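Below is one structure, written out as structure tokens; the observations come after it.
One protein chain is absent from this view; the other protein chains keep their places.
Lettered A, B and C in written order, each chain numbered from 1.
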């Protein structure tokens, strides 16, 4: 099965990157399933119902999020009627939305997607491991599900790597998100799980984590507040990974980074033509 | 000029990676100058005088460090007689060692190296920008120095990217270190400075930031202390960047990632043969 | 009912303070129940089985703890055979020990004690509220239990005050611990719960949170590691609160601070003679 996962969409440029590239790639690569992290799609902060729909219309089958999920308060409402959008699984019981859900891929395969939030250098939240394990227990890879994808939204590389190793052999893909900077450590772990510490973001890379660089630079020097921080402009890049999974085991055959458009070194799966 | 900068050396495997690869690369690529971050070289925590010498003997011209610099207490002493080892510039005045120093490259060129520490999600330390600017003021690129290299040792991608933009056009190279995970955003910034958010580490990548994965995974699940955390074993990888600078301006002509040995996707500068 | 709760016992001086004052006060005030936080009793870091017994022998009916609970690894073992010692309730299921337990007071009353850990500026841990609410649900004040005491071990004043208000009218006493500095905001909240943001510590106050001041002062100036940080010596102070509860409702009639011995302004319940 052919799966693509793209990192945090940041603002208008990030949405443009998705619009420009995703529909074409879905077709060209005959993608079976696409996940996009949308937590910064609305001006860098959160996501609106309209923007969520826009990302789905461009070819995403599932939208994951992270610490910015509720920045647009309407997300607390519309997530209940938008089953394709997830919020981190480790919010307290009763929180609107879901942190894991089953999807049907274009090829009819059954896919579990789970979205968890890390806790190192981040706001206090519940243990992500127990609810994730509960979801994996009832959706076993290779029997109940054909693929399982985990988006661990976290700051620390150590925490994301722990999730990779902890889940190795039990899910198809573990991707980190949140730092908005793609890492180059993508690989298939010993047990068969495709892993990358961070997908990077979809947006303008000539900035500071997707935001215009002028104010962040000034603020780090002067240490007093000033202008609002707004998304950077400039060439639109998409960033993420392409994974081919084994249809019988659900494990990964290979993982290749995707970086298209803009200032980064271009990359993509030559395997898919 | 041909410059290589390698990320945090972690433990015995990291030192092996240096021993195995660096002498050969210095010769094969006719390197003019090599910087290696050595803050985790001694069992993952700090650096001893003997190990520092070992890294220099393998071909490093300068060793940078970071938050772990004093983990081996002897570093507070031997750094005073080892001018090739730097500690972050933003320790208080009176701290042993230096945060910036001038070096002579193999080709006779004058090179400034500065080591600064970030402050987001890290222990309180002084402002890194003012002492860094002071060093750059008296060592201007293209006049007083032929190349200038800054190692910003920091957790947050945003902070490292701010340093890249802030210094763009004024130094040859800005590299981030500390997360032990190589990023894929290496590029020459608009002003001519080669930049990467994090070099990654030299060590065993089948672990958690270079350390054996078993205890970190258990600890994240059980949340109680247990065994000591020790460096991972397994294939030894070096990680970093190769940069060709312009001899007249000191700015970067190109930047290419280096990843050799072990489980990561291999990379290196084909330009140098 | 007459209840005394004392804050974090720090090192030898803290244990001396307990030995010197507690047996006498139990008798003089005819105390029904005594809780002591013991997380720093062993040299400032953790608690041993022997020391736990020593504190119980001095008159404590229950020992609470906090983030330092496992600093002496033996605590992971002996807590299983020491039902009078609690660890924070929000460790993962399966963690040795308990976070809440029922006790019988000297007067035969049934007392619930719960120990929870805050999460602001502290290591990641599970939600403390849900397990605490579960404990309170089955041990209702005024019906199933005659008194209920909650030790919220936390850094931020805001988090501890939230617990006070959240539990107001449902437990007898909410005390904060961890900062090792007594607060002066002790009072009975509108719903009848006695509250104080922090009990302070039992130990030597002419130091830095109970530890010898020389090294912490030097370290804050020089920012490099040096000597070990060890408990302060000097006059031994106990710090905490005295609360008289209503036997029918279990709510607090009054709360008075206790500060005896050493350099602080002395305080104690004149109501008890």
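Structural remarks
The definition used in the following text is that contacts are C-beta pairs under 8 Å (C-beta built on N, C-alpha and C of every residue); 3 or more make two chains touch, one makes a residue touch a chain.
No experiment lies behind these values; they were computed from the predicted model shown.
In the entire assembly, the chain absent from the figure touches the shown chains A, B, C. Of the options C:19, C:53, C:82 or C:183, the residue whose C-beta touches the omitted chain is C:183. For the chain left out of this panel, the touching residue among C:115, C:197 or C:245 is C:197. When the whole complex is considered, the residue among A:20, A:95, A:230 or A:249 that touches the unshown chain is A:95. Against the chain not displayed here, subunit B makes contact via residues 92-93, 119-120, 124, 126-127, 130.
Residues of subunit C in contact with the chain left out of this view: 121, 129, 155-159, 161-162, 165-166, 179-187, 189-190, 197-198, 200, 205-209, 213, 216-217, 220-221, 257, 259, 263-265, 267.
By the touch rule set out above, subunit A reaches the unshown chain at residues 70, 73, 76, 91-92, 94-96, 124-125, 221-225.
Here is the rule we use: only the chains that are shown with their structure count from here on.
Copies subunit A and subunit C of the same chain sequence form an interface built mainly from equivalent positions, shared numbers / all numbers used being over half.
Taking each chain's centre as the average of its CA atoms, subunit A and subunit C sit 43 Å apart.
Inter-chain centre distance (subunit A to subunit B, centres taken as mean C-alpha positions): 29 Å.
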